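Report on the following structure.
As you look at this complex, bear in mind that one protein chain is not there, while each of the others sits in place.
Presenting subunit A:
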Amino acid sequence: MEVLFRDFQTACHEGSGPLLAATISPIAPPNYLNRLDAIYKDSNVASISRDVAFGLTKSAHAAIQYPNPQIDTWTEIYSAYWYAIGGIIAAAQSTSKPDWLRVYMAWKDLANTIIKHYSSGVLEAWTLPVLYMAGKHLRIFAIKADEAAAANGGDDTFNTGDIREDIAGDFDKNQKLEDAARVINRMFTLCISDRAPLEESRKWGLYYTANLQFKTYFKLNSPSLCKNVIRALGAGRTDMPDLDAFPRSHVVTWKYYVGVLRFLEEDYAGAEESLTSAWHMCHRSATRNIKLILTYLIPTCLLTRQLLPSPRLLAPYPRLAELFTPLVDAIRSGALSTFDAALADGEAEFVKRRIYLTLERGRDMCLRNLLRKVYLAAGMDEEGKRRTRIRVDEFGAAIRLGERGVEGENLENDEVECMVANMIYKNLIKGYISRAHGMVVLSKNGAFPGTGI
């Protein structure tokens, strides 16, 4: 366990939060792969507290004198950490069914201990990374525990506890994660309710814990819970530092989640703003993060700005390219049936990320492009200007060319008119339909806004 105390001492000496956090990491550092084992084997259940206390005091003598509350605090923390390591090692070594539940419970203890000492004021703000470490892994272990429970044949039980109401739900599926969500919520409250002056305040941990909460709620498939978090951090809080003052990594993640939430509520303008900002701020080499941002940014811009991603944009991200390119191509060329096919192909993926419904609206653009082609192909009239009066039949023919199968054959002119009417309504086409003459009269200037025609 020497390594633990040594690291602790170094961290305290330098006042480095990250170093301190590294001491309770459940993952062994690359330069010392046996770290967890070494720590665990050095003690036993009966004497763990004493060992830690002894070790801390001993190392303390070598450096600055620590007041007793600190030693006690860290004794508790490290004891809890020791138990957690035991669980982790057991899970890593077990071949059949790793007991993640045990790991989760032990880690939760650790997290609770840490929270307790923050609220009692013993732990100072510079040690916040310790909190981050605890929270981050709590979530991971909770997910693992839930998966293990489900694999062990968790039953789809009903809410049998309350016999008065016949309300069903899948309450048991993510029990541990919900539990973890509550712990993380407490961490968030810890940060937000700190009254200390900014230099020593826990407020700097706000965005990190908020992000943890977002991740948890998204995993629990209840993004509506995130609204509370946003509201808590909403505008008008004068006691908080500006968003830009926070560490960049926190800010990017925050903006990403806010963007996705707005996207899900169909606030595409807001989503565009957040996601674009996140995209620009994101570190160039963080490919996975950029991919995630783009997954939502592309459909958003499709709708708001009718922008299509260029191949150059998608090139560094093959997975994304695979997803979007067929769609994008179909839209560009106005090929309706190809579009439909591409959408159907990628449906599973799109639905999983909840972008299917948005991408569907891309069909409008596809149609518009098709009609635009008709317009361009309509040729010139006597005055050398483009014909602005186009028969509905012509549009109908174009659409039928594109549509395969039953729908193409049954397409009535009425439906074509309906589609054109929609285009006009959505400002994709400027003009009007004259039913009496069976014609679409397009505006002389800018019949297809945004396309330069």
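Brief remarks follow.
One rule holds in what follows: contacts are C-beta pairs under 8 Å (C-beta built on N, C-alpha and C of every residue); 3 or more make two chains touch, one makes a residue touch a chain; residues count from 1.
Here, contacts and distances are computed from a predicted model.
Its record in UniProt calls the unshown chain "SAC3/GANP/THP3 conserved domain-containing protein", which is the match among "Alpha-1,3-glucosyltransferase", "Translation initiation factor eIF2B subunit gamma", "SAC3/GANP/THP3 conserved domain-containing protein" or "D-2-hydroxyglutarate dehydrogenase". Only one of the listed residues, A:177, A:374 or A:433, touches the absent chain: A:433. In the complete complex, the residue from A:10, A:189, A:249 or A:422 that touches the missing chain is A:422. Contact with the omitted chain, checked across A:152, A:221 or A:445, is made by A:221. In the full complex, subunit A contacts the hidden chain through residues 156, 158, 160-170, 221, 223-224, 264-266, 351-352, 354, 356-357, 360-361, 363-364, 412, 414-415, 417-422, 424-426, 432-435.
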